[in-house]
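Take a look at the following structure, please.
Here the complex is missing one protein chain, while the rest keep their positions.
Letters A, B and C mark the chains as written, and numbering starts fresh at 1 in each.
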Amino acid sequence: MVNAIYIIVAALGAAFLLGLLKSEKRGTAYVITLFALSVMTWISAGWVWAFVMERAAPVDFLTGGTSPPFSINFRMGLPEAVLTLLASLTGLLSALYMKDVLCALGQRAMAVLLVAVMALTGIILTRDLFNLFVFFELAIISTAGLMLLSEDARALAAGFKYLIVSQMLSVFFLIGIIFAYHATGTLNIDGMATASLGLKAGGAIAFFFLFIAVVAELKPFPANGWGLDIYESAHPGFAAIFSAATSSAVIYAVDKLLLIGGAEWLPMATGIGVITFLAANLFALPQTNDRRLLGYSSIAQTGLILAVLGQRDILGDNVLYIAGGLLLSHAIAKAGLNWISGLVAGRELPDWAALRSRPILVFAFVTFIAMLSGLPPFPGFYAKWEMVRILAGEGRIALIGLILLGLLIEAGYLFRWFGYIIKREVPAQSVRCSPFQISAIFVALASGWALGFVWGELSNQYFGHDNLLLAIPVVFALTFLLLDWLPAWVKNSIAIVGLSLFFYLTFSDYDPLRMIFAIIFLIGGAVILLASYDSKGRRIGFYPATMLMFAGLILLIRATDTFGFFAAWELLTIGSYFLILRGKHSEPHALSYIIFSLGGAFLILAGFALAAQGAPLFNIDALAQLTQPLAPWVFLLLAIGFMTKTAAIGLHIWLPGAHSEAETDVSPMVSGILLKAGLFGLIVLLMTMGKQQLYGVELTYVMLWIGALSALLGNLMAIFQEDAKRLLAYSSIGQMGYALFGLALMNHLGWLMALMFVINHYIYKSMLFLSAGGVAKRTGTRDMYRMGGLITLMPLSFIATLIGIIAVSGVPPLSGFGGRWIFYNAIISSEYRLPMVIIFLAGPIAFLYLFRLIHTIFLGQLKDEYRKIKEAPFWFILPQMIYVALLLAFAVAPGVALRRVDTYLNQIFPGGGLQWTGTEISSAYGYWNPVAIMIIIAVIFGTLFAWLLFVNRKAQKVKQFNIVYAAERPYRPETTHFAWNFFAPYRKALGFLVQPFATRFWDGVTNTLHTAADISRRLYNGNGQSYAFHLLSFVVIAYLMRMGA
Amino acid sequence: MPFDWMKIPYSLLTLFIVVNYGFFLNALIQKMGARAGRRYGIPIWQNYVDMIKNYGLRSSITHGAMFYLGPVFRLSGGVGLLLFVPTIYGSYMFSNLSFAGDLILALYFIFFGTLGMALGAGESGHPHAAIGVSRGLAQVSTAELPFALAVFAVALQYQTLSVTEIVAAQQGGFLQWTLFTNPLAVAAAMLGFLGSMMRPPFDVVIAPQEIPIGPPTEYHSAYLALMQTNRAIFPIAKIVIYMNLFFGGASDWPTFFFKVFLIYLWSAFVGVVFPRFRVEQSIRWFLIWAVPLGILSIILV
Amino acid sequence: MRELHTKLKSLFPVGDLTEQRSNLGFVTVPQEHLRAVLVHLRDREGFTHLVLLTAVDWLEAGQFQLTYLLSNRTAGKDLGVRVMLARDGATMQSIHDVWPTAATYQRELREMFGIDFPGSPRLHEEFILEGWNDIPPYRRDFDTLKYAQENYSERPGRVTHDPAAHMKQKLNSGGN
Partner (left out) sequence: MKDELKIRVVKGPDGVEFEVEPLKDYYCEAAPTVMPAAYIKVVEDLFNWARSESIWILGFGTGCGAIEMRPLMTPRFDAYRFGVQWRPTPRQANLFVISGYLSTKTLKRAIRSYEQMQNPKYVIGLGSCTINGGMYWDSYNTIKRLDDYLPVDLYIAGCMPRPEALLAGFQDMKKLIRAGKAEGANLYAENFEWYKANQKRVIHDWDMPDYNW
């Protein structure tokens, strides 16, 4: 093992050597610089290898054999090794990245860079306070020097402000060191820790100075205006170092200091951290400048890590895993993002759309923001999970709330940014980059995924969770990243075969209830994917996203513990987000989808964490063992989380846009399949936890009301839509309301009905979405009133829609009736009566929008421009016809799917099931015979039809204007087709019910956040004096809070 | 249960009786309306003549497949509705095809004809047809609500969804009828009944002066004859449900004729007295006057 | 009515007042002053309502007489403003901007009399007649009988009686 001192030596030596070179020898100088950085990286990597693979023990050593301040006290342990590797690697990559700049500026710049990296490694390695101070000073000066590398004129001012603030901090630091040395007689950190500095006279104030000086380097709120100026004006290569390496080093310094301070300083760290995290994220929300946004995000992330360090009293040894995961995620992602920002010409966020010309950069961007947002399979995700789990176990609920809120805001602006990249117009100036720059980014990308794997392995090792990157569905999904160069039809075939094969291999694993979901997710997904054969070309990005969603769905039903469940939930959320974002105008809708989904996911996370009470592995079934007073809260959190996915009323506003703006074959996936994930969650929840009471309120009763209101308002809103797919989307809200209602009834038949709805809704909603999508594809519009009379041109789509609406409306003989029949039987045996009134009202309202759907599209008057359109593409029709067959089959023989479930439900709700005698199905109250119904209706219908054919055999087929028109004739089809605002009288009577209250509420929330951020942001006026004042007031406030107490 | 082929002729017999009674009753009610206006009104056999005439028309047109099927849907709905409910209580002969399903089947099958008819009318391309359907659907969405609530109240009261069992529970004197045991539900249902009979004040759907008779504007000849047949069957089929649920059912044909007549008379009586509501007025009317009764009946059961 | 006439006379070169009743009078104004007079009457004298706009064909004089009948609702007075137009190429300025309803009257006059009102909205759309292909039918030089005989087939056997003689004969023949 190479002595760690050589890390410092290499940098210093190289810097010294650079000074000797003639100024023309810039190439040589650059090579020397790279070499030095490589050596540093190599040494650090060697140490990491030693600690990880050979389980080496940490090494302490002193330079020169004397104790500080006359020598330097170093320690090399696993964290130090990793962090030095991080710092030096970032330095190396940034140097590569800044090749042009460095060569232009000459040796001195390279020397400063080397010194900066050296100083950072020094901060990480040193174990004594004095040298910490020295390295800090070095870092500050070299940072200020590096600032000048930027071509930005503001960099000079920013560097100067930075110097002012830093010198103030240095003064504090020095004073602190003096007092501390005076009190303990040692400069060694561990020595001070054992000497219990805090207990000594003046020790507390000494530590306060030390602590505040280092923490202030982390740019805590509000003393961070200067930091932002640096992020904004520095060269991106340097900003990467500043963001990734510097903050990591300083964080580690804080960590070391906290060792001295002991437990009583931890709350302060947490407080500062959380406030910084929240405030910085909030301020980032209205940012339009990319680098400033990155700056805010960096500040926020360091704040979060500080808060985590502040929780080390309860996190214990896990702090390394959690803080490390967050820190490395942050460092890699920020370095990567900063590097990418150097490739983008414009400084506004939408200018980043330029990245679209290079898919690999888009992929890198996604990876980085996923790492920042703590999404699987990256370290941040594991860290988030463990952190929340442990915090919840110790009852630190408020802290969880604040952190999750901050994460949500962060995800909000990051994904908004991603939306810009995917959806905004590509600016004229494209991405310009050298192979060096690309390789730097690529290394960050690769290490991000590698760390994801490492953290997954660690998670497996320590907490018994599965490594997500080893789960077969996820691997299958990620494989499509590599296969993206293949034509779409090949990938589609692979996807279909993959889904079917997975089902074939695993179908024996599922109980009847899960079986229904497995069939819908896997086989159902494969059927919908048939429609994807219609797309030509390569369809970059579609299959990884789709398969990621399906991977999430599959893992969801296969999950046995809460971690697996939650990870699957997040996976399907991200996958579906990417899918939805692909729609032409879906940018804002995809954003609201991801925000609501993540919000819901965080509630689920909190719920699971609360339930686990700190246990690392918590089986889902164990939810059943929860007791008062915990159980109802867990139930509430989880229920709201799942209801976000089923778009229960109030949480529904993301759904209409997201489902209607998605691509034609995506809409059925997200509507027919994805919504079921929420229902599955609710089923699991209700199955394990049953009825819960909170403050005397039966929570399932509340759900009953929510379900009923969703059914009513979803249906009501659907009838006022002009857009076919929006109508279907609102109808989904209503249908999910029914299913929610059925589940919340908490009896055998209610559940059976919900499951019947699950199956039915999958079939007919997928079919209707495909049909509407096919029509929209042919007509080029989704506005129903522009269509009309398409029945003769698109007969198969019409048949699909016809069968679909009969099934949705619940009219016999199709399968929707079975659902209604079970529904009635279910509510008779339930004691809740009032919410049913609402459901009853909702029922007939469905007819209104269903009729509108079929009438305004297929019936009525055909328009001029659509006279020559063709039937929807074969690949859209094929799945629709499969669904027609399925619906008919399911209508005649519902028992095939339901009988086993019925039996299975007896385990949960004993008794109250159905009797299946022959073809007749009966309950305690009534009976029906689907086969008989079908035959009777078919016979009656057939007889009458034959009779009409006979008497009417000479009927003259006429055309669309051959109508009686009060003795006039129609003028144009547009003015003859009664379609727009079809239910005008209804709006007059009940329109007041569909005021967009929920939309207004959520708009209000977002606006409030934005306004608050906008007002507070004026703190940062760019004035150095103000910043100094902020810093002082921060110190004073911190002092008062700590010492005054 | 093995299927009994005798059910078929029996059902046809019921159908035959009900069609004739329906034609008779329609004419009778029309005549009574005329008498209220001091006219003689149509001959009692007029509806038969009209139907024969319509079958006898030599030419007809069609606007397309759905237009063609509309009346078939309509009449199938009527016939099916009739046959899914036992007509005469305690009679095997006139229990029809009620083995196929219970009350819920009948309730949902009501919409079968409506939906098919609406689609057929829609394909005619006539804006008045679409306007009529729009009005009809809007109105029926709240008119059905009190009825649905009442049905539910009755089902709760008797703890069954089987029509036969509901009737059985009402045997033993007229005081056992739901009318007396659960008057609120009956009141709600009978108000809802008005809304589904296409008579004033709820006949804006087929407003002849304004949107020349709405959905059937384009229908004629044999189509119209089928629809007329349905107009004879459908109200009776519907009234049979009301009779069975609320008025003790009928255990022989005279009782059947009498009760059906009285229930039918109720809508006719209201119809000749009141003018017409606009759609949003009738929606409000049902929500304000009928639905609360239904809710009360559910809560108080 | 007389004061009004006096007042008008002091402002515009209007002709004499023809008083039909105490509250209904007619004045003639030169074509070029019509607009000013109408606007004055509407805004200053309270004649806010254009009751009708019609024409008389003075074939012999070679003139059309346009009558703008205005009403003062509050005072209960009506005033007809007349304008004489040359019959050949009859053109009059449109007043649809003073009273929007005038546009409809003007359409009718164009169709029935062939008087042009340049600028009036939808002036050249058919108003009552459809596919008219002769001179405007309200012009007195249009022979409606001849037109009817030429265009519409007659049923033979139609005879015309002098009503007085016919009735006398009928009564004398025993009242059958």
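Descriptive notes on the structure:
Rule of thumb we're sticking to: a contact is a pair of C-beta atoms (placed from the backbone, for glycine too) under 8 Å apart; a residue touches a chain by one contact, two chains touch by 3 or more.
Remember, predicted model here, so these are calculated numbers, not experimental data.
The chain we do not see here touches A, B, C in the full complex. For the options B:D102, B:E218 or B:E280, the residue in contact with the chain missing from this view is B:E218.
Checked against the full complex, the candidates A:A57, A:A153, A:L482 or A:A967 give a single residue touching the omitted chain, namely A:A967. Check B:I61, B:I88 or B:L161 against the missing chain and you find that the one touching it is B:I61. When the missing chain is restored to the complex, the residue among A:H182, A:K691 or A:R867 that touches it is A:R867.
Where subunit B meets the chain that is not shown, the touching residues are 34, 37-43, 46, 49-50, 52-53, 55-61, 208-209, 212-213, 216-221, 224.
Interface residues of subunit A with the unshown chain, by the touch rule above, are 778-781, 864-869, 954, 956-962, 964, 967-973. Even with one chain removed from view, subunit C keeps its contact list with that chain: residues 128-134, 137, 142, 144-145, 147-149, 151-155, 157-158.
Heads up, the rule we're going with is that only the chains that are shown with their structure count from here on.
The geometric centre of subunit B is 59 Å away from that of subunit C, both derived from CA atoms. If you average the Cα atoms of subunit A and of subunit C, the two centres end up 78 Å apart.
Subunit A and subunit B, compared by their mean Cα positions, are separated by 54 Å.
Residues of subunit B in contact with at least two other chains: none. Looking at subunit C, no residue sits in touch with two or more other chains. Considering their complex, residues 789, 791-792, 802, 805-806, 809-812, 817, 820-821, 824-825, 827-828, 833-834, 836-837, 840-841, 843-845, 847-848, 851, 854-855, 859-861, 918, 920, 923-929, 932-933, 936-937, 940-941, 944-945, 948, 951-952, 954-958, 960-966, 976-979, 982-986, 988-990 of subunit A touch subunit B.
By the touch criterion stated above, subunit B contacts subunit A in their complex at residues 1, 3, 55, 58-66, 68-69, 71-73, 75-76, 79-80, 83-84, 97, 99-105, 108-109, 111-112, 114-115, 118-119, 122-127, 130-131, 133-135, 137-138, 140-142, 144-145, 148-149, 152, 155-156, 159-162, 212, 217-218, 221-223, 225-226, 278-280, 283-284, 291, 294-295, 298-299.
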